[in-house]
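Note that one protein chain is taken out, while the other chains of the complex remain in position.
Labels for the chains are A, B and C, by order of writing; each one numbers its residues from 1.
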Amino acid sequence: MAKMMSGVLGAFKYEDAAVDAIKGLKAKGFKDLTVYSAAPNHHLEEALDQPVSWVRAFTLIGGLTGCAAGFGMTLWMSYDWPLMVGGKPIGAIPPYVVLGFELTILYGALSTVAGVIILSAMKSLKGRPFKPEFSDDTIGIFVPCPPEQRGTVRKFLEDVGSDEVSEHGA
Amino acid sequence: MRKLLVAGVGVVVAVGAIALTLPRPTTAQQQAKAAEPDSVVAPRLTVADSAGLKGPKQPIFFRHDIHAGQYKIQCQYCHYSVANASEPGIPTMQTCMGCHVIVAGTDSSHRVEIKKLRDAWKDRRPVEWVRIHTLAKHAHFPHNRHLKALGPNACSTCHGDVARMPQVFKVNNVNNMGFCISCHVERKVNRDCTACHY
Amino acid sequence: MTATLHDHPHPNMTHADVTRDVVATLQTPSRGYYLALFSAIGLFLVGAVTFLALLKDGLGLAGYTPPVFWSVYITTFVFWVGIGHAGTLISAILFLFRSPWRTAVYRSTEAMTVFAVMTAGLFPIIHIGRQWIFYWLLPYPNQRWLWPNFKSPLIWDVFAISTYLTVSTTFLVVGLVPDIAAVRDKMTGWRKKLYSALSIGWTGADSQWRHYSRGYLYLAALATPLVLSVHSVVSWDFAMSIIPGWHGTIFAPYFVAGAIYSGIGMVLTLVIPLRKVLKIEHMITEYHFDNLAKLTLLTGSILFYAYAMEYFVGWYSSNIFEQTTFWRRAFGPQWWSGWTMIICNAFVSQLLWFKKIRTNLTSLFVISIFINIGMWFERYVIITSSLANDFLPFAWGQMNPTWADWGILVGSFGWFGMYFLLFARTFPVVAIQEIKEMIPMPRRKKGAH
Partner (left out) sequence: MSDQTTREPLDRRRFLKVVGVAGAGTAALSGCSTGQVEKLVPYLVQSEDQVPSLPTIYASTCTECAAGCGIHVRTREARAIKLEGNPDHPINAGAICARGQASLQGLYNPDRLKGPLGKNTVGKTAEILPNEAIDQLAVALGQAGNRVAVVSGAGPGTFSDLLAQWVGATGGKLVRYRAFDHEPVRLAAQRVFGVDEVPAHDFGAARMIVSFGADFLETWNSPVENQRGFAKAHGFDGREMAKFVYVGPRMSLTGINADQWLAPTPGSEVSLALGIANAVLSTRTSAPADAAALRPLLAQYGIDRVAQDTGLPAEAVRKLFDEFAAVTPSLAVAGGVALQHPAAVDLCAAVHILNYVAGNVGTTVRFGAGTPAGDGYGALAELQKAMDAGQIDLVIFHEANPLHSVPKSSGFAAALAKVKVKVSTSLYFDDTAAVCDLVIPDLHPLERWDDARPRAGVFGLMQPVMEPVYRNVSTADVLLQAARKVGGTLAATFTAPTYEAHLKTVWAELARARGAGNTEAFWRAALANGGVYDPAPAPRAVALAATAGQLGGGPATIGGDGEFIFAPFPSSMYYDGRGANRPWLLENPDPVTKITWQSWIEVHPDAARELDVREGEILKLTSAAGSIESSVYVYPGVRKDVLAMPLGLGHAEYGRYAKGRGANAADLLSADAGAGFLPYLATRVKVEKTGRYRKVAKTEGNPRELGRGITETMPVGLAARGLTVEQAYQAEGHEPHEINTEGEKEAIKGFDESQREKRKFGAYALEQPMWGMAIDLSRCTGCSSCVTACYAENNIPHVGEDDIFRGREMSWLRIERYFHGGEDGEPISARVIPMLCQHCDNAPCEPVCPVYAAYHTADGLNGQVYNRCVGTRYCANNCPYKVRYFNWYAYAKLAFPEPLNLQLNPDVTVRARGVMEKCTFCVQRIRAAQTAARLEDRPLRDGDVITACAQACPSGAITFGNMKDPESKVSVAARNHRGYHVLEDINVRPAVTYLAKVVHGSEA
């Protein structure tokens, strides 16, 4: 296990307590909070107020690449060895729309997933503490701070309504 | 995690790129050098050497390098129907005996092999050669038409420099469709499917 | 938006209850489960043996009778592809429409989708004459310089089915990740290790949810046209031909409606016993079935219209070939299959106008069985009856299925059932995180926001 990051972890049973804690911590200038929740929670998202994810760029680029690949592949392969079928032109656009569409979706979907994984992995959670109940019914907030601030943060979390607070790191 | 990801994406891209840019075999790579008929001197070999040579061992250690190379016998002399039929023709025993009724061989190793031929002739028993080039039965290759197009010395285009082979071996996989197609594309000739497949 | 979600009925449970009840479905299964699993494996083996026989002797073992060059295998293929449509419809389209009732059922229908498409994907291979070179349908670089023919609807099919399988599998897996993490945190021993690996480091941190939610939305957006396209492409296998009875412009919407109809039929068939076996009746309730039944009614009515239009167009076309085909579909040698399809699909679905029937699980289950039978016969009728009487009467012929046809059909159910049962025991069949999303978290102060 990697070295523990220094900070304070608070667990919240109540949603509004967690929201208050986030808002308070942000007001105090704490950055790089990690908020664990079992389900996506709109209130927490509002409190965190983060910019829109870049996943959509992956989706768009993937989709466009797929579309180009679909038409490009079909046309190039048709002319690579021209064979006439049913009296139709060698490279016929209408039937190739289907391939263009399918590859748009395929590349779009795969690059979206890749985007989710890559973007999520951009922020390393290494060294940040996690408790199993965070995937059950508890919201967790980890506040990275130097060891000397841990007391203050702990105090703040307990005040705002954390059910359990623990300090981490060397 | 990130390293893994980057590596993974890299591998995918690389494989894709390689697949797309895979060089297609060209005839230049596949063709053996054309024979230079002047300078062939067949090496001295005995049947014992045949095991070490490329290609399957034949019932008689027949030396193409001596016949076609050193003595410059035209291919068509033995492969008699190559210019007018789709099959090249395997020389009849009579053709062999046409010379070997007189030619008995210059050294003992040759004499041993020629005696095998004479014995077979005496017994009215054909020599069963091991086949080297076999085309799949669903492809039809007219030798005559290719000779017409490429000239009488075109044999080496597919068969390699047989005139230098003490024991014939497969230079090109003639059963490989890409081998046929690359040449047809290069020469801009018909590559209609039913030209060969019917 | 979230507030509206909360206005809809949701299980009267806490987040902890949800986790507990769903994790409970993964505990040691009952004897009934094993019985079901082993029967599924048994059926699959029947199919496998039949397939080996086909490989050894040839497709002649099946009942093909030219001009019926496609029959039970393609029928079953289309059947399974159709089944595969309900899952993505429920999980993707209803997700985009924010339909609240999808939450409880979407995981099982999505799993059904993936396994149905997996099953369907086998059929093009089983059905071709030289199964061992099925990969020639793929555009891979080869020494022969040959490429597939992209004008062929079968190649569209290859791409549509494989894209659909990939995307729906991705969708299922993506949805599963947070749930696997939840299960992981309740497990011990080797199972914890297994789920840890499968959860690929999911913690539910805000940095994960942020991209995850967006990504899931885009996946849903991509899967939506895909749902509509896949069965359209399958329908073009038929509609692009010139066979009377196939050559119809209504085929794409007609097939999509039929696919969804059959898919929901199969969902009902699967979920009604499943909720009982897994003891999750309180999560999948009458409310969900009522909505599923309404969707069935809608698509069933579209089918009713499509059947009527098919006959009408056949008559109105003044085309002697079309007319003969539809006449013989109803009154020809295989009239019974034509009527089975019309009764099971067009008429039986109309019973769902009644709320009593919609909310009675026994009647719903019976109707769902009718739907499954009817939809299999729909494809059988479209395929065999149209082929059996086309242009030249001299060449007509009627096919009768043989053991090799039935063996593969039965095997496909075994193959599908096997995966579905294994899935239901291994992964949460109810989406934990989405249910939790619907259930408001407890608050200290009431009435905020």
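Throughout what follows, contacts are C-beta pairs under 8 Å (C-beta built on N, C-alpha and C of every residue); 3 or more make two chains touch, one makes a residue touch a chain.
Quantities reported herein were computed from a predicted structural model and do not represent experimental measurements.
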Among shown chains, those touching the left-out chain: A, B, C
Option touching the unshown chain, where B:46, B:86, B:106 or B:153 are the choices: B:86
Selected residue (touches chain absent from view) among C:387, C:408 or C:421: C:387
Which residue of C:98, C:130 or C:444 touches the chain not shown here: C:130
Missing-chain contacts mapped onto chain A: 79, 82-90, 95
Chain not shown, touching residues in chain C: 57-60, 63-67, 69-70, 124, 127-131, 133-134, 136-137, 146-149, 151-155, 158, 237, 240-243, 320-321, 324, 387, 389-397, 399
Residues in chain B touching the chain absent from view: 56, 80-81, 84-95, 121, 124, 126-131, 134-140, 142, 144-145, 148, 175, 190-195, 197-198
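By our rule, only the chains that are shown with their structure count from here on.
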Centre-of-Cα separation between chain C and chain A, whole angstrom: 30
Inter-chain centre distance, chain B versus chain C - centres from mean C-alpha coordinates, in Å: 56
Distance between chain centroids, defined by C-alpha means - chain A, chain B (Å): 62
Junction residues of chain B - those touching two or more other chains: 1
Interface hub residues of chain C, defined as touching at least two other chains: 145, 201
Residues on chain C engaged by chain B in the complex (per definition of touch): 141-145, 201
Of all residues in chain C, those that touch chain A in their complex: 1-2, 14-16, 19, 139, 145-151, 155-156, 159-160, 163, 166-167, 170-171, 174, 178, 181-182, 184-186, 200-201, 203-215, 218-219, 222-223, 225-226, 229, 233, 236, 432-434, 436-437, 440-445, 448-449
Residue ranges of chain A touching chain C (in the complex, touch as defined): 13-17, 33-45, 48, 50, 52-56, 59, 63, 73-74, 77-78, 80-81, 83, 85-86, 88, 92, 95-96, 98-99, 101-103, 105-106, 108-110, 112-113, 115-117, 119-120, 123, 125, 128, 130, 132-137, 139, 161
